[in-house]
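With one protein chain withheld, the remaining protein chains of the complex are depicted in position.
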Amino acid sequence: MSTMRDYKTDQEVRWCPGCGDYAILAAMQSFMPELGIERERTVFVSGIGCAARFPYYMNTYGMHSIHGRAPAIATGLASSRPDLSVWVVTGDGDALSIGGNHLIHALRRNVNLKILLFNNRIYGLTKGQYSPTSEIGKVTKSTPMGSLDWPFNPLSLVIGAEATFVARAIDTDKSGMTDVLRAAAAHKGSAFVEIFQNCPIFNDDAFAFVRDDKEGVNRIILRDGEPIRWGADLEKGLRQRRDGSIDVCAADDQDVLVHDARHPTPSLAFALSRVTQETHGGTPVGMFRNVERPVYDELMAEQIATATEKLGAGDLEALLHSGETWTIA
Amino acid sequence: MSTMRDYKTDQEVRWCPGCGDYAILAAMQSFMPELGIERERTVFVSGIGCAARFPYYMNTYGMHSIHGRAPAIATGLASSRPDLSVWVVTGDGDALSIGGNHLIHALRRNVNLKILLFNNRIYGLTKGQYSPTSEIGKVTKSTPMGSLDWPFNPLSLVIGAEATFVARAIDTDKSGMTDVLRAAAAHKGSAFVEIFQNCPIFNDDAFAFVRDDKEGVNRIILRDGEPIRWGADLEKGLRQRRDGSIDVCAADDQDVLVHDARHPTPSLAFALSRVTQETHGGTPVGMFRNVERPVYDELMAEQIATATEKLGAGDLEALLHSGETWTIA
Amino acid sequence: MGKPVEQLSQVIVRFAGDSGDGMQLTGSQFTSETALLGNDISTLPDFPAEIRAPAGSLPGVSGFQLHFADHDILTPGDAPNVLVAMNPAALKTNIKDLPKGGTLIVNSDAFNERNLQKAGYAESPLADGSLDEYQVHEVPLTTLTVGALKGIEGVTPREAERSKNMFALGLMSWLYGRPTDATEAFLTSKFAKRPEIAEANLKALRAGYAFGETTETFAITYEVKPAKLAPGTYRNITGNQALSYGLIAASKLAGLPLFLGAYPITPASSILEELASYKQFGVRTFQAEDEIAAAGAALGASFGGALGVTTSAGPGIVLKAETIGLAMQLELPLVICDIQRAGPSTGMPTKPEQGDLLMVLFGRNSESPVPVVAAMSPSDCFHAAIEACRIALKYRTPVYLLSDAYLANGSEPWLLPDVASLPDISVTFATQPNDGDAFLPYLRDDETLARPWAVPGTPGLEHRIGGLEKADRTGNVSYDPDNHDLMTRLRAQKVAGIEVPELEVDDPDGDASVLVLGWGGTYGPIAAACRRVRNNGRKVAHAHLRHLNPFPRNTGEVVRRYDKVLIPEMNLGQLLKLIRAEFLVDAVGYNRVRGLPLRAAEVAEAIEALVDQ
Partner (left out) sequence: MGKPVEQLSQVIVRFAGDSGDGMQLTGSQFTSETALLGNDISTLPDFPAEIRAPAGSLPGVSGFQLHFADHDILTPGDAPNVLVAMNPAALKTNIKDLPKGGTLIVNSDAFNERNLQKAGYAESPLADGSLDEYQVHEVPLTTLTVGALKGIEGVTPREAERSKNMFALGLMSWLYGRPTDATEAFLTSKFAKRPEIAEANLKALRAGYAFGETTETFAITYEVKPAKLAPGTYRNITGNQALSYGLIAASKLAGLPLFLGAYPITPASSILEELASYKQFGVRTFQAEDEIAAAGAALGASFGGALGVTTSAGPGIVLKAETIGLAMQLELPLVICDIQRAGPSTGMPTKPEQGDLLMVLFGRNSESPVPVVAAMSPSDCFHAAIEACRIALKYRTPVYLLSDAYLANGSEPWLLPDVASLPDISVTFATQPNDGDAFLPYLRDDETLARPWAVPGTPGLEHRIGGLEKADRTGNVSYDPDNHDLMTRLRAQKVAGIEVPELEVDDPDGDASVLVLGWGGTYGPIAAACRRVRNNGRKVAHAHLRHLNPFPRNTGEVVRRYDKVLIPEMNLGQLLKLIRAEFLVDAVGYNRVRGLPLRAAEVAEAIEALVDQ
């Protein structure tokens, strides 16, 4: 039975003091043993960025690849090696800027990957340019007068991209994150987890509203099958209006939404992804969506099995001689 | 005042007999004059594919670029030339496969582009491999045992990508398409229009259910501000359940949805995008979403104006001498 | 009452018609009949750009050229002796290739107002005497076919009319004494689901044959005796098919599952399509969202212990460069097949070119050496694919395999190899620590300089690799200046040290003064050109490179041995640049960038000019 220590590597961890990545790493290293998957069957694949250094610190197999391409590389690995537990660690720039296309395609295919997006709403490694999740008007090195780009809402995007598992966690909330990681690991197919991560150097306190939310007034914790109640004394609730949008109501409102992460249609999960601190004064965390759908690598293996059953294991000699042949004596 | 003929070029149109692209081209050529924008200020940019040959047949400025990159190229053109009317013509492979990332980023930025996606659910130009909109299990040249990939729902994807204008039209429905094109042209910012397009050669009748729907039993026509009623005698309606999903109801059901394309939150538009022939026996067409948001090129121009106002038009001499200088006699 | 038979040693036939006329089918059937007769053959299909142009239009013309002979031949031939033109557009676009005196068979029915005008003929060429220098046979193919099919139940007039290509095939089969059984069998099985269509095609075929026999139109028939080819079992094969088989063979020989990551593109798509149909070989084909993902997925599969392969053409290969640079840095096997097409940019997608050599050698940031293998003929694609995989697996490196649109779609008879004779390219994964009880992922093999390949799932060898510069032996991230210099040189040495067969020189008397040096897909035309030159009593040596990086050890010695070196290429002189830089010999180029295979006759002229200089 392995322990947290087994998952540490001999490499000196090189993030800035106070970086949220430390907390995520610690949570992951302490969670891994309970998974009960051998270290050698676990692989971490990342792109480029601060977040992407993650694999160097996990004593499993790992690849620190190139910017934005981790989901594609991991797709090849996972779909040819269904026996492995493959994790992708990526940042908001890596996953949503240069890597956006690979991300949405991996999700729609439902490849057996666990994708962790460390969202710090900034480009950390390149020292502080705005990212696709930076709020519009953000002043950064590359936008002295403020950014012009309307940001992505990562959860809305991936739900629109047919993701089967969608969740959100907070770097410093170890237990919440562990719950989400556990569910993600248990999910068959692609799991997408956005982790709010603080970058004290280039975008400090971007998520203070939930990270420092000791009383839990800002966290709306989603529990499947339970009514959505929140606030210091759970005095608030969420309900859906006739127009499809969601608003805040009293906890005892008869229309209070009962969270259903397993609903076949993603419309509710989508509506919940639009609930934000700015618009609703609260931020949902936890599991938004978790549905079953055929898994890419399993389908691939099935076709091979079926073909082999129907035609017998491939015979090279026979292959070469297939079609019309003629013989010269 | 220009006419349809003015928009034809001397190039022989090279699509297969019966291709849906002909109808779209005709509709576009006859719609353009009413726009009242000079031909020389209109530009069509495309990627690669059958659809992408479109610019050769429009007597405006045009670029037949490279596969998937039209939205990026058009972004540079539109944001540096706000005086132009820039249209992007793309296919389901061009826009959603190789070009997916450029598409979603152009939409979130709300660049002043009109993006027309000719969706034939197949790769036409390369002769019949499945595309990201092909139904799962589709048997094509590259998937003899059926495709494994869960398809994108183009409208769900772009709504999740923060698109401000989202609509759907049918190649053979000239008036419906013209309405949509008119609204798209009037919209400030990015407009995304999915056009169901038949490929008689490699994917014939993919949209027969609405194309051949003479009685209109399958088309659910969305009219902003009006209750959503459909069916041969408009006997059916759509309503939204407590769980956010949408189901079919009687036309006179008290909960019948009143379509609101201008609602600030995209949740309703998203829910409507999940209404499909397979799931609901009907297919919504027309305008799903149409909201105002700052336009990328305008914001860019504003910053330049503001900076010039504050600092005066840039002076090269002064620039070179900025910072510490010293003189040697 | 058989007609007189004339003996010929070789014939070049070209079928040309509208995309809808089924010329490719006609051509390939005539090819099989011919192959079965034991002639040596070489074919060249020539389709229009990808999408179908309007019926009867010039861009819509589709052609298929077949060269068959009683001796071994090397190319589909420069110009046809016989042209079958199914409509005016086909005549217009092909007649210029037919030498004066050549035989021309036209479907006179198709020469109506509309078609003539679509083809841009003011007047019918059949009427205006412009074809006087040819032996023209006007045959009303459509009428005859429709007539022959009268009364077959359930066959529409359109369907009847569409069988005219079989009528033409029947006629040609008779003219050159080809038995039609193979075609009949083929048609019967192809249309098994619609027997009436099968019947229609069979009837048309036989009617065409009978037409030749009975009518006066053709006075004599021709015979081309079987060629004396090496004994063994043959099949006809195209380059992309051979390449696909080669990859499957390599996976078997290596004992690793094949993973193909690909994004469709002309002229590479058919490899994806071919391999997708061999799942019983454990082949995984992944149609990715783009070329970057295709290469990435293949690399991911290689990391997992598969034989990772990715296929594309120039515009897609260029997108894979960053990923290939990573594979080179990770030192993992990866085979990248570039089916070259005419460029630059989108260029002319269906046409061949040799334009990508310098790109695959140098098209990555910084010093990034990658081996390159180039196939020499359609059937050689099989062996070239195995060779590329051998190098990738043995040396843990990405390898480019170059083919082109001509090899990809062209076909030739292939003497089937004995499977037992194929090389053993099996690999052994690392399973144990290699430095005391530590595992050093960059501890190299002394001989090959390859690093150990430890795949996920192997207990105790967990390790991390990446694109940052890594320390020698440990593979840890390193910014040490001397280590970087060392690693840069080690990577270069590894590739430079790859063992490849010596360069063979074809110099019959060993005393030629001119060497013709080619590479890859131009083997046929260059070899044919050298034959001509020799038949004309001149001497010339021919060497052909299959390995472009590294070059065979003796390459320098070979090019220095001759007074003059001529390097014919379907580009502006890319191998030429390399040879001059490497060996400082004043080689000269013969360059044609026409989107067509080199013409043997023209290459021969260039050689003779140099010999006579």
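Note that the chains take the letters A, B and C in the order they are written out, and that residue 1 is the start of every chain.
FYI, a residue touches a chain if its C-beta (ideal position, glycine included) is under 8 Å from a C-beta of that chain, and two chains touch if they have at least 3 such contacts.
In this text the structure is predicted, and so the values were computed from the model without any measurement.
K.L.:
For the chain left out of this view, which of C:E113, C:D586 or C:D612 touches it?
P.N.:
C:D586
K.L.:
Which of C:E138, C:E159, C:E196 or C:E322 sits in contact with the chain that's absent?
P.N.:
C:E322
K.L.:
Which chain A residues would touch the chain omitted from the figure, given the whole complex?
P.N.:
Listed in rising order, the touching residues are 12-17, 48, 50, 53, 66-68, 97-98, 100, 123-127, 129-130, 132, 141-145, 147, 149, 201.
K.L.:
Kindly note down the residues of chain B that lie in touch with the hidden chain.
P.N.:
Against the missing chain, chain B presents residues 9, 11, 38-45, 48, 55-56, 58-66, 69, 72-81, 83-84, 101-102, 105, 300, 303-304, 306-308, 310-314, 316-317, 319-321, 323-329.
K.L.:
For review purposes, identify every residue of chain C that touches the missing chain, sorted by number.
P.N.:
48-49, 59, 313-315, 317-319, 321-322, 325-326, 328-329, 340, 342-348, 351, 353, 355-356, 358-359, 361-368, 466-469, 479, 481-482, 484-485, 488-489, 491-492, 571-572, 577-578, 580-582, 584, 586, 592-596
In the analysis below, only the chains that are shown with their structure count from here on.
K.L.:
So what's the Cα centroid distance for chain A and chain B, whole Å?
P.N.:
Averaging C-alpha atoms per chain gives centres 28 Å apart.
K.L.:
Please output the residue numbers of chain A that touch at least 2 other chains, ranges allowed.
P.N.:
101, 105, 300, 303, 306-307 - these are the residues of chain A that touch more than one other chain.
K.L.:
Name the residues of chain C that each touch 2 or more other chains.
P.N.:
In chain C, the residues touching two or more other chains are 279, 289-290.
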